[in-house]
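Missing here: one protein chain of the complex. Every other protein chain is in place.
For chain A:
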Amino acid sequence: MTDVASRRDVDERPAITERVVTLTVNGRPHTLRLDTRVTLLDALRDRLGLVGTKKGCDQGACGACTVHLDGRRVLACLTLAAQAEGRAITTIEGVSGADGQHPVQQAFMEHDGFQCGFCTPGQIMSAVALMAEGRAGSDAEIREFMSGNLCRCGAYPNIVAAIREAASQGGHDAGL
């Protein structure tokens, strides 16, 4: 537990710090050679070109990097790419079906659930999961279980309205 014990000089660093990792993203496998430090977020954005998932705080506080791992919403910035191996990864690029947008995406547009749009992919990934969790029963419930997604533009009332409408249309059946 002591931090002193976990420090070493540079010349004692391990020689091999790369790893071949196969990530299954939106149903497609991708095999990458990655530095062990690469997070799932950086692998998605910088190696696979899936830039819909956003890097906000990069320390687990803002929710902009929310993706689904085996159907559960998690933060890609605090997940190592190596940890996501063998798991089903879903990003914002994977939620819309062949027939166009996911009902939550449509509702965000109809209700103006964003201003600058930077937090929006994370909001939508969180909202899709929230409906699958059965937690869109009231505005209070939506606010509580969306509290891990910050919006610096303050579009919260419209985000809640969008989720309320998507949930009332049974949108939880789509996307997951």
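In this section, a contact is a pair of C-beta atoms (placed from the backbone, for glycine too) under 8 Å apart; a residue touches a chain by one contact, two chains touch by 3 or more; residues count from 1.
To be clear about the criterion, contacts and distances are computed from a predicted model.
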Which of the following is the UniProt-recorded protein name of the chain this complex doesn't show: "3-isopropylmalate dehydratase large subunit", "Phosphate transport system permease protein PstA", "FAD-binding molybdopterin dehydrogenase" or "ECF transporter S component"? "FAD-binding molybdopterin dehydrogenase"
Determine and list the chain A residues touching the chain excluded from the picture. 1-8, 12-14, 16-17, 19, 35-37, 39, 58-60, 63, 66, 69, 72-75, 78-80, 82-83, 126, 129-130, 133, 143-145, 147-149
